[in-house]
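Of the protein chains in this complex, all but one are displayed in their positions.
Chains here go by letter, A and B, matching the order in which they are written, and residues are numbered from 1 within each.
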Amino acid sequence: MTASAARAEPAIEVRGLTRRFGAFTAVDDISFDVAAGEVFGFLGANGAGKTTAIRMLIGLLAPTAGTARVAGFDVATQAEQVKRHIGYMSQRFSLYEDLTVRENITLYGGIYGLSDDAIAARTRDLATRLELERELDERVGRLPLGWKQKLAFSVAVLHDPRVVFLDEPTGGVDPMTRRQFWERIYVAAAEGTTVFVTTHHMDEAEYCDRVSIMVDGRIAALGTPAELRARFGVGTMDDVFVRLARPGAAA
Amino acid sequence: MSARATPPRRGAQRTLGAFVRKELHHILRDRQTLVILLLMPLVQVLLFGYALRTDIHDLRVAIVDPSPDARSVRLRDRLEGTPRFRVVRTATTALALEDLFRRGEADVAVVLPARFGESLGRGEPTEVLLVADASDPNTGTIMQAYVRAALAGFEADVTPQAGGPVRIRVESRMRFNPTLESANLFVPGLIALVLTLVSALMTAISLSREKERGTLEVLLVSPLRPWQIIAGKVLPYLGLGFAITCLVLLAARLAFRVPLRGSALLLLAESVLFTIVSLSLGVLVAARTESQRAAMLGALVGTLMPTALLSGMIFPIASMPGWLQPVTFIVPARWFVVIARGIMLKGTGLAYLWRETLVLTGMAAILLVAATRSFHARLD
Partner (left out) sequence: MRTLRFLLRKEYLQIFRDRLMVAQLLILPCIQLLILANAATFEVKRAQLVVVDDDRSAASRGLLERFRASGRFELVRPPVSAGAADEAMLRRVAGVILHVPPDFERELVRAHSAPVQLVLDAEDGAAAGVTLGYAQRIVADYASELGATLPRSAARRAPAAALDVRTRGWYNPGLDYRLYMVPGILVELVTIVATLATALSIVREKELGTLEQLNVTPVTRGQFIAAKLIPLWSLGLAALAVGLIVARLAFGVSIRGSVVLVFATASVYLLAALGIGLLVSTIVETQQQAMFVTFFIVLVYLLMSGLFTPVRSMPRWAQWMTQANPMMHYMVIMRAVMIRGAGVREIAQPLAALAALALAVFSLSVLRYAKRSA
């Protein structure tokens, strides 16, 4: 597949993806596409199945039924290849708190196969962009929360992945810091990285190109924020969400 | 998961009750730890009772007989016929002995001199060399004793004598433990171990986990008073400890008929005392450490190890080197083991155990004060 053809196909393709745990169906036959370079918001209440879905897409959980292709590879049969082309930032940031900023960057750079020169270059670059020059040799555990988040995101995209998955990346910080974080997301998207983000904050939903809302394991709504607001005749994504969360709400 | 403190609606008792219930819930939900806590003592009882023995019932003997004759063969036959003995090799030279011992294939070797039968027939003192693998000095001496006895038996057969003109019969009585049941020795110590495990170790871990997660601070600013917090944390483990202790006693009783000759009530009371000591230690460890792992390590080294090694539960204190014996005085379990054995095996009561009880009470008082104080310090 040529590079241009690869760019043309969707970054994420989900068809009838299902996951059952015994009698309980956590993810029920969901289907959607995410185009390359898109910022896609994956919303839903707690327990709606978001985390389960995302875990299947990043290769941590095997699907019970259906298919999904991420970065051009099938998650069920080519999970390891998927992992080479994606980045991930979890709720808990998952940086090593007892290692320094530099050491964390070096580790993940090395894991994703960047050469020593590339690692050195990116480290310098990252330090400048995040204004972390003086903290390069500080332990991550000592950094304030907002900086940890910035760092975790930058490490997640360090190796220029095609898709980066962010699971509730902005927990516990003030709106100003969240805004700054989203600016980084835009920068990454502009450079061609597809961003798949789940979030609780409905105002962040407005920042996305398109969003989907999961309710009880199914996708109850899918579209741009503007479309959804219009469809439900409400002013904010918050209200869209409230509408959907009520029982008997039509999609 | 943060613990939200409930505002005291109908008095502090209500709150405490809710708190204790929450703790209990926590404990019961952690299936794996619970299973281990129940299983470990039971398995120990079984192992100590059934499998761990120190008597030797399979002694491997190698015989070196350079010039076999009627008498030497008779000796060899005798050795073969002795119960517990198993002749693994008979050779004419001592060359292979070294190898045999190194391989761990023989325990003792009986080396006869050349022309054994002749020398014996002439009534001369005949030297027999008894080589024992004395790596383990305890068993080494015991094995030597067994072989000597067998040799003495042979001697009595062969030489014309009446086996000694005077005999003093020893009538022996093994008091408190006529069947020499090893479980009797271990079970009281096992109770101490279980109580230490639950009271000290688990409390330390539980408290330090709350400290790490930050939920402890939430508790401290709640209307709950510090003693209530400690009590709430501690009561469930107290209950758990007792449940397990009863289980152990029951198992030991059923499997090995371990007796409880004294007052069960007294045993219970002393156990409470001991538990208070352990709990206070657990709280102290949690207060002084910064992370869960540090608390684990501290509790392990500070409470569990001394209980297992220095309380006399496995290794007799009387066998320890002179300098080490006084060190055991600061191990609370040491005193409890004496008390428990006294009550269970000897059937004695406070009249005989008041000294040990006093020591434990003193320890409990000091440690409790220290623990509450360290907790108060956390407030500022």
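Just so it is clear, a contact is a pair of C-beta atoms (placed from the backbone, for glycine too) under 8 Å apart; a residue touches a chain by one contact, two chains touch by 3 or more.
Here the structure is a predicted model, which is why all the values come from computation and not from measurement.
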Contact residue for the chain not shown (choose from B:L120, B:I191 or B:I230): B:L120
Residue in contact with the excluded chain [from A:R69, A:K83, A:R122 or A:R243]: A:K83
Of B:D69, B:E118 or B:E181, the residue in touch with the unshown chain: B:E181
Residue among B:V73, B:A231, B:V272 or B:I314 that touches the chain left out of view: B:I314
Chain B residues touching the omitted chain (full complex): 30, 32-33, 36-37, 39-40, 43-44, 47-48, 50-58, 99, 101-104, 120, 123-142, 144-145, 148, 151-152, 154-155, 158-162, 164-182, 184-185, 205, 209, 291-294, 296-297, 301, 305, 309-310, 314-316, 318-321, 324, 338, 341-342, 345-346, 348, 352
Sites on chain A contacted by the missing partner chain, in the whole complex: 58-62, 79-80, 83-84, 86, 88, 90-99, 103, 106-108, 110-113
